[in-house]
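Heads up, one of the protein chains got dropped from this complex, but the rest are sitting where they should.
Our next item is subunit A:
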Amino acid sequence: MTTLTPMAGKPAAKGGKPETRRAKAKKRLTSRTASVIALIIAILWTTPTFGLLLSSFRPAEEIKTSGWWTFFANPSFTFDNYAEVLLSDSSAGRLGSYFINSLVITIPSVLFPVAFAAFAAYALSWIRFKGRDTLFIGIFALQVVPLQMALVPLLSFFSSNFALEDEGKFIQIWFAHTCFALPFAVFLLHNFMSELPGDVIEAARVDGANHGTIFRKVVLPLVTPALASLTIFQFLWVWNDLLVALVFGSGQDTSPMTVRLAELAGSRGEEWQRLTAGAFISIIVPLIVFLSLQRYFVRGLLAGSVKG
């Protein structure tokens, strides 16, 4: 936002009081021009999605010969694409079971790192112990290690020690996703938790709370916006992940929907009409997750706690 602020230096014309940065930002973001720009962006973003939705209901020949907007002039409607990807027994079908695989992979791969990161971030912000800062810097530094670096060691660690087969490979995938997510998750939650006013934590200690109680009753409720955003990001990342799933979970039993979608189009991409329906099915869950968690994005959770 700061790069778009040619007006920032001007004092407020009305009211006489100098406006705070926050008030200024709020004013700029709620002005009429800003609303119009937001509306245009929303339309630009939504139009292709809408086109994809329409295409998924059009017959295969029509998708391949004309654009989706011709639907309005020449409506033709079919469930064939959905039926093909969901129900048919051919190589193209059975998206349903992959859908379940995706859920089985994603839910633990989100809950584990978020939970572990919350514990770790609390300990790193509010429990005094020797070497705490060094440990935190170490975790922070791990973020720069590319995921691809860890693929081979992690895979050989699993295959030489555990030799998991079939559904057991889910454990590999959960473990890998948790490992890759933790450095950033710890860093993000630590930033939020350490910003909480120390007096509130101390007040809870004097009130007789131990660390477990402070974590559950005081800290967690106050960092819900951070938890919600972390959950959404991790969910989208895991849900859309192809690389980790292919490396650690190859095989029909454990492949998520992304693997299936890549195969759907056919080996030479000639069957891409199936992708329209497949893509739409895979969008639904992240959309639900986002819409149900966005109500936790509340500002001013800390208001009224401490003064000054």
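In this section, a residue touches a chain if its C-beta (ideal position, glycine included) is under 8 Å from a C-beta of that chain, and two chains touch if they have at least 3 such contacts; residues count from 1.
As a convention for this text, contacts and distances are computed from a predicted model.
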According to its UniProt entry, is the unseen chain "NADH-quinone oxidoreductase subunit J", "Bifunctional protein PyrR", "Multiple sugar transport system ATP-binding protein" or "Aspartate carbamoyltransferase"? "Multiple sugar transport system ATP-binding protein"
In the complete assembly, which of A:T70, A:S88, A:S194 or A:T213 touches the absent chain? A:T213
Given A:L164, A:L222 or A:L246, the residue that touches the chain left out of view is A:L222
Among A:A73, A:A163 or A:A303, which residue is in touch with the absent chain? A:A303
Mind pulling the subunit A residues that touch the left-out chain? 197, 199-200, 202-210, 213, 217-218, 221-222, 300-308
